[in-house]
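A single protein chain has been omitted; all remaining protein chains appear in their positions.
Should a chain be cited, it is by its letter among A and B, assigned in written order, with residues numbered from 1 in that chain.
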Amino acid sequence: MAHDLGFWVLQALNALQLSMLLFLLSIGLTVIFGLMHFVNLAHGSLYAMGAYVAASLAAVGGYWMGFFLAPVAVAGVGVLLYSGLIRRMRRAGPMAQVLVTFGLIFALLDLTRIIWGDLALAIDVPASLSGRLTLLGIEYPVYRLFIIALGVAIFATLAFVLGRTQIGAMIRAGVDNDCMAACLGINVERLFFIVFCVGCGLAGLSGAVAAPLLSVTPDMGLQILIPTLIVIVIGGLGSLRGAIAGSLIYGFVQTFGAVLAPQLASVLIYALLAAVLVIKPVGLFPAKG
Amino acid sequence: MFRHTTLRYATLALLLAGALFQALTAGYFGLEILTEILILAMLVLALDIVAGFGGMVSLCHGALMGVGAYAFTILSTSAGIAPPIAMGGAVALSGAIAWIIGAICSRSHGIYFIMATLAFGQMAYSYVFEAPIFGGDDGLSGIRRLDLSLIGLNLNDSRTFALFCLVLLGAVYGAAVLILRSGLGRSFSGVMHNEQRMRALGLTVWRVKADVFGLSGMIAGLAGTLAAQHIMYISPGLLTWTVSGEALVVVILGGLGTLVGPLVGAAAFVVLKHEISGITPYWHLAVGLILIGVVMSRSNGIFGWIEKRWGARLDRRLADATRSQDQKEVTTDA
Partner (left out) sequence: MKRSILAALGLATGLALPAAAEDIKVGLLLPFSGVYASLGGEIETGFNLGLADFATDAGVTFEIVREDTEVSPPVGLAKTRKLILQDEVDVLVGIVSSGVLGAVRDFVDGAGVPLIVANAGNDEATGVACSPYITRMSFSNGQVNRPMGTWMAEQGIGKVFTLAPDYAAGRQMIEAFAETYTAAGGEIVGQEYTPFQKTQDFGPYLAQASASGADAVFVFYAGGEAIAFVKQYDSFGLNETLPLYGSGFLTSPLYVNAQGEAAEGVITALHYAPTIESDANQAFVAAYVAETGRVPSEFAVQGYDAARALVEAVQSGATDRDSLANALRQVNFDGPRGALRIDPATNNVIQPIYVYETVAGENGLTQRVIAQLPAEADPVNGCVMAPVSN
């Protein structure tokens, strides 16, 4: 099928939108891993929880209430998880962490089912973001543009915080060498706590943002987990640059793969992941060499 | 290196006695559960060899098992090859695929290795899901069990089939111990503990990793052929990453790197799942909480906990007893 320029612009926007959604989700996971060497497989469950909380709040107080409060609520869950479980797991080794976060996936999955039931929840795009915008000769949904803008804004904020502020310098020091950072008088433990909660909050935010676009069902967390892991592994763990690069690669490969080679769409991204790991076994932009 | 301690022998004997008792006395559902445990045990044994003794934490063992199951099915049904030869072929194929995956991924470590194996597993899943000869999502049926009537066994009987699986599991356990004690197995453990030193000693590290991963893949493939014969129907669901994830959970739950522990883990996991899913549809929650509880106990899984608590004491007591007779030392590996 021959397509005009507008078609490709539209697809590029689709790719960008998917990338930004994944970026919101993966940045929290990758920084938590980079700093704490902690594989939080339950990150997807926190995303699902964000979507559920947002949907419940939206039913009461409108979309924006969910948008702003869901990240706070999920960050709150993060506080509980950190003080109850994660802090004690810090030195337990990766295997124990895999097991405990796998346990969390199971437990959180059923908790959402018990609280919200098996039926999908409804959440609508707010009136201010519904409709479409004409842009470069094509019509594109405002909400999707909002996701792209939000992703860029979060990226810019994080780039600024990590690159230009004192706490950013502390986090970078911690990612590089946490023992050395502790020797220099940085309270690494507190840093971990803050990063973990912010990471959870971002997972909640991406859930709230994704909810009107996708469906709010109990298994949504499990479905998003693998794409998120692929993103951070392609990009390289622990770095902002890696997360954005991995997200863009995933988004564009998925979208253009679906158009150009539909029969390969489901295999393409895995083949790419394998290829990246064969050539660069630690991903494209790892936080440390 | 892997050593048998008194406690491990005792646990093995206990497990064997339990399995035999169950196989000889249980009703139909009990036999189903037992067979499920035995096949899962074989899979987690394969995973424990690579993950527990070489640090190769694989998320593609479910897919390797699936490869075995599909290869067996295709060979024995559409290709019309005699089931025993089909079984051998399936095991060889999954071993070969595992060898290639192991070779390619040998440079990756930690989470990167996990993800690389996940990628290969998912590729296999997608391929099987979409290729028409594999029946797609609808799966394949019409699988027949091995015909052992020559030696007077009818595997279509649940009890005989369970015993057959038990015998194979015993053989696989023996093979696993032999692999780990061989030169290859020792090099493999050496690579986990200090890869650079092994390389400096002139070892071809990637070859060692690929070889053991290939052997482990063969065991996973064998488990797959048994799974296909047990259910007599296969579907792509066998290859999903959650199967591999569950196998990994069972290994860690039982006790990573103990060989005996994963067997305990398999039995515990299957029984727990069935018991709880009979009581409540929210069995995920209960199983999840139990997993968290096991980790919080800060030991290497169920068996690690048992070893920490009783292993040393048991060995010391035995050591005292033997020392009074002769001066031979008893080695411990607790």
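Methods note: a contact is a pair of C-beta atoms (placed from the backbone, for glycine too) under 8 Å apart; a residue touches a chain by one contact, two chains touch by 3 or more.
Keep in mind that this is a model prediction, so the values were computed, not measured.
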| item | value |
| --- | --- |
| Option touching the unshown chain, where A:V79, A:A120, A:A169 or A:L272 are the choices | A:A120 |
| Candidate in contact with the missing chain, chosen from A:F38, A:Y63, A:Y143 or A:F193 | A:Y143 |
| Among B:T25, B:S78, B:S141 or B:S182, the residue in touch with the chain that has been omitted | B:S141 |
| Residues of subunit A (touch criterion as defined above) contacting the omitted chain | 1, 3-4, 7, 10-11, 14-15, 17-18, 21, 113, 117-122, 124-125, 130, 132, 139, 141, 143-144, 210, 212-220, 223-224, 227, 254-256, 258-259, 262, 265-266 |
| Residues from subunit B at the interface with the omitted partner, ascending | 27-29, 32-33, 36, 126, 129-130, 136-139, 141-142, 227, 230-233, 235, 237, 274-275, 277-279, 281-284 |
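Here, only the chains that are shown with their structure count from here on.
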| item | value |
| --- | --- |
| Inter-centroid spacing, subunit B versus subunit A (mean Cα positions, whole Å) | 33 |
| In the complex, subunit A residues that touch subunit B | 33, 39, 85, 88-89, 92, 94-96, 98-100, 102-111, 113-114, 222, 226, 229-230, 233, 237, 263, 266-267, 270-271, 273-274, 277-278, 281-283 |
| Partner subunit A, residues of subunit B touching it in the complex | 57, 104-105, 107-112, 115-116, 118-120, 122-123, 126-127, 129-130, 241-242, 245, 248-249, 252-253, 256, 282-285, 287-292, 294-296, 298 |
